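Encoded as structure tokens, the structure appears first; notes follow it.
Complex shown without one protein chain; remaining protein chains in place.
Per-chain numbering from 1; labels A, B and C assigned in written order.
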Amino acid sequence: MSHLLEVKNLKKYFKTANGALHAVDDVTFTLDENETLGVVGESGCGKSTLGRTVLGLHDATEGEIWFDGENITNVSKAKFHELRKEMQIIFQDPYASLNPRMTVGDTIAEPLQIYGMFTEGNDRDVRVKELMDLVGLDQRFINSYPHELDGGRRQRIGIARALALEPRFIVCDEPVSALDVSIQAQILNLMQDLQEKQNLSYLFITHNLSVVKHISDKIMVMYLGQMVELSDGKELFVSTLHPYTKALLSAIPRASIHQNRQRIILKGELTSPINPKPGCRFAPRCNYATPACFEKNPALEEVLPNHFVACHNVKEINGL
Amino acid sequence: MIPVMLGVVLVIFVMLSLSPGDPAVQMLGPDATPEQLEELRDDLGLNDPFLVRYVKYVWNLLHGDLGTSYTTKQPVAKEIFERFPTTLLFTTLACIVGAIVGILFGIVSAVKQYTWFDNVSRVIALIGISVPSFWLGLMFIIWFSVGLGWFPSSGFYGPKYWVLPSLTVGLVQASNVMRQTRSAMLDVVRQDYIRTARAKGQSEMKVIFSHELPNALIPIVTVLGMQFGRGMGGSIISEQVFAIPGIGMLMTNAIGNLNYPVVQGGVLVIALSFSIVNLLIDILYAFIDPRIKSLYSGKKRVRKTKNEFVREPGKESAANG
Amino acid sequence: MANNTVKAAPKKNSQAKEVWRRFKKNKLAVAGLVIIFILIIAAILAPVIAPYGYDDQDYSATLIRFSKEHLLGTDNLGRDILSRLLYGSRVSLTIGFISVGIGLVIGGLVGAISGYYGGVLDDILMRIVDIIMAIPSIILAISICAALGPGLINTMIAVGISSIPNYARILRSSILSIKQQEFVEAATAIGASDARIIAKHIIPNSLSGLIVQASMGVGRAIISAASMSFVGLGIQPPNPEWGAMLSFGRTYFRDYGYMVLYPGLFIFIAVLSMNLIGDGLRDALDPRLKR
Partner (left out) sequence: MSLLDIKNLTIHYETDAGCVEAVNDVNLKLEKGETLGLVGETGAGKTTIALGIMRLVPDPPGVIKNGEIFFEGKDLRTLREKDMRKIRGGRISMIFQDPMTSLNPVKTVEEQITEVIRLHQKLSKAEAERKACEMLELVGINAERITDYPHQFSGGMKQRVVIAIALACNPELLIADEPTTALDVTIQAQVIEMMIKLKNDLQTSMILITHDLGVVAEMCDKVGIMYAGEIVEYGTLEDIFDGEQHHPYTVGLFGAIPNLDVETDRLTPIEGLMPDPMNLPEGCNFCPRCKYADEHCKTANPVSHEVGEGHFIKCHRFAKEG
């Protein structure tokens, strides 16, 4: 059976003044139709780069990306132009991601214009209004400029723009992080509705574990460019295996006063993956690190059914 | 800086070799025979191919030889450096006036944004950048020299002579400096660390001078450097107004006489001193801002030119609230 | 800041209208615009409205300070100063606008190429700009003028060329910062071509700084040209360019101050107006600024 999206050993390195930045290092996953893969990690873990590389906004350094049974790794510009209809992106910052000098209507119509769709009469206008209805944006805003609208409405414009070409796969790069909680919930619900209606697949990138748990079918945890844990469904929250994921989970302040949980406090801070040393990248902050962790990079292993972890000591730590 | 200077020489050389006038005719007058003219051209090296002249000039330049003046037969270097101190003093004085007046008004204007003081100083600064300095100079002469008789109107022989020229050029510069200072300060005033300083219980004066000003200095210093360059360049005009015997005056005469070596030498010296000032300002940046210092000590040399630090004066960040 | 509910926006407000609406609020800027307008009209209609020709000499009426026939007086050759100033506005304004046009087109092109494509091309172009910028612009303009010889067209070219680095730098740096913005990436993501991104996304957002600089540049160009004629280069007499008139009046200015007062005042007012317009445009062109 072929997956909608299959990413194999994807690597993306950036050249910097101080050496190669391993933004995405050996990432592998699959995504099926109507499925959401949540990618979680802290700043600098390479999650945004991953999304952009999958979309071809960055060239991949190594590895393969298969979409709908076709290898689309670093294909020609013309080919990617075709692929854009299938793959879209929603950005984090609803302020920076909209051209301040284009009206809402123009912004949503731009993809249609580029692909020469709905050229008859006022078809395009009708389509734009349809899209605005779809994302819950009042039609009276069609001639407004982005700066006249609030964050939630702006994010709806971004979503409408992404949906204009009727893609099958959307990369959602922290789509709700910049929004207030009450608006955040509106947008999350909208995205779930759209997924059902339009049969969409999401690569949902966020640093917010609660959000990712709420919306995802599969979850991948990244640390400094590498995957440390990947599991199906809510399995990750039921049996958390990787020490980093454990710490991440325990670090989230819960909106409840009846939990006496033991918080795991990590030592030190995130570094940046420039010319990383061999060994597990999490080792310097890990409470369970052994000398072996500093020598060899752990491979991703299927520890439980459909639950992959990259840790030398995963069995010992979890008593498996 | 050296490649830039070679480039400057090249630019000037190309331009002057395009010039339609003939220095030989200029020197010998209209009665000279063609043979005499040809001989003189040979003497001056004007018949050599362009590249040969350029290489010769650069070679001599490296030995401190800027050529010989066509009119006085003196070494150009000597002529220029006799007059250079005058121009340097004039420019520096003007810059000092510009810096003191401009920075002071800029600070007060920013601190008292939208008060009558701010509104008035902004209008004055706008007037200042709109007034042609040579005309302002003439007006000053009419009022203060011809009318009131306070200061001499021409020459540059002592403090009394310095006042009018320095004020003329300095006040125009002050307008630019004021606009830049104000907008740089306004950028800083809204920063969080200024709030932090106030939250510490620091007094307003200290907040302004030990927190706000140091952070606003980079664009201010940058614009001062640019004003110095403009002052040097503008000396060609302002020295005419006040009859100041500096490089500017020398060059104006040389241009009229097609005295190329002097023109070349003058442009070169002005460009060189402008570049040195810019270099000093680059070094100053590192002392003003530790972040720039660590960029320099980093592996990669950073190519950030001063002009990128200058914000558009008058541009205010979005509303306060 | 911009969280307000927009009641209803049924009509599409064109960008130009929006800018004009904001520009109108700035009274000083509007005043500047009106003055420039008047000067332009005066320049066009000079032969009609000027009481005398610009070179009509009347040796029976030299050095008159004020009279009914000569509102702004006459010079030592008995030429009517007001008429000369009106004719002069033709020359000065033409120089101002055309030389900015030259600088804007070439400098804009250099800046756009440099900023959008970057790399070696950018390095080379910026090196050249560095070299030109090491020479103070007035010296550069004078040198070019010395090379090309005096005259109206050469003056415009000289002033125009000397302003190229300024425009190149401004456009380059604003393109560089806009290129980083997410909406440019968003345009790539929806399949926009390079040409489309430049035309629809980068240029409209980077022009405002350039427009502001250009309007102020007109003022600077007028001053540069006047300075050049003041030292005897550039425009030559009897052409009534304002700077040339100043230069001419200099011989008599100690006793007949009005001969330099009026031309200078005209330069000043024209330049001030352009600067006022520039300041007004700066605020009006930025949609993100406070309403």
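Operating definition for what follows: a contact is a pair of C-beta atoms (placed from the backbone, for glycine too) under 8 Å apart; a residue touches a chain by one contact, two chains touch by 3 or more.
In this text the structure is predicted, and so the values were computed from the model without any measurement.
Enquirer: May I ask which residue of A:79, A:254 or A:277 touches the chain that does not appear here?
Expert: Of the candidates A:79, A:254 or A:277, A:254 is in touch with the missing chain.
Enquirer: Return the single residue from B:19, B:92 or B:215 that touches the missing chain.
Expert: Residue touching the chain left out of view: B:215.
Enquirer: Considering the whole complex, which of A:105, A:152 or A:276 touches the chain not shown?
Expert: Touches the omitted chain: A:152.
Enquirer: In the complete complex, which positions of subunit A touch the hidden chain?
Expert: 42-43, 150, 152, 180-186, 188-189, 192, 207, 209-211, 213-215, 234, 237, 247-257, 259, 263, 265-266, 269-270
Enquirer: Applying the definition given at the start, please give the residues of subunit B touching the unseen chain.
Expert: The missing chain touches subunit B at positions 114, 191-193, 195-203, 211, 214-215, 288-291, 294, 319-321.
The rule we apply is simple: only the chains that are shown with their structure count from here on.
Enquirer: On a C-alpha centroid basis, what's the spacing between subunit B and subunit C, in Å?
Expert: So the centre of subunit B lies 21 Å away from the centre of subunit C.
Enquirer: If you average the CA atoms of subunit A and of subunit C, how many Å lie between those two points?
Expert: Comparing mean C-alpha positions, subunit C is 50 Å from subunit A.
Enquirer: If you average the CA atoms of subunit A and of subunit B, how many Å lie between those two points?
Expert: 53
Enquirer: For subunit A, give me the residues that contact two or more of the other chains.
Expert: Within subunit A, no residue touches at least two other chains.
Enquirer: Where in subunit C do residues touch two or more of the other chains?
Expert: In subunit C, 288 touch at least two other chains.
Enquirer: Which subunit C residues qualify as touching subunit A in the complex?
Expert: Residues 2-4, 6, 8-13, 15, 181-183, 185-193, 196, 200-201, 204-205, 287-288.
Enquirer: Spell out the residues on subunit C that touch subunit B in their complex, using ranges where they run on.
Expert: Where subunit C meets subunit B, its residues are 1, 127-128, 130-139, 142-144, 146-149, 169, 173, 209, 212, 219, 223, 226-227, 230-233, 243, 246, 250, 253-254, 257, 260-261, 263-264, 267-268, 271-272, 275-276, 279, 282, 286, 288-290.
Enquirer: Would you pull the subunit A residues touching subunit C in the complex into a rising list?
Expert: The touching residues are 52, 55, 57, 81, 84-85, 88-89, 91-93, 96-103, 105, 110-111, 114-115, 140-145, 147-151, 158, 161-162, 164-165.
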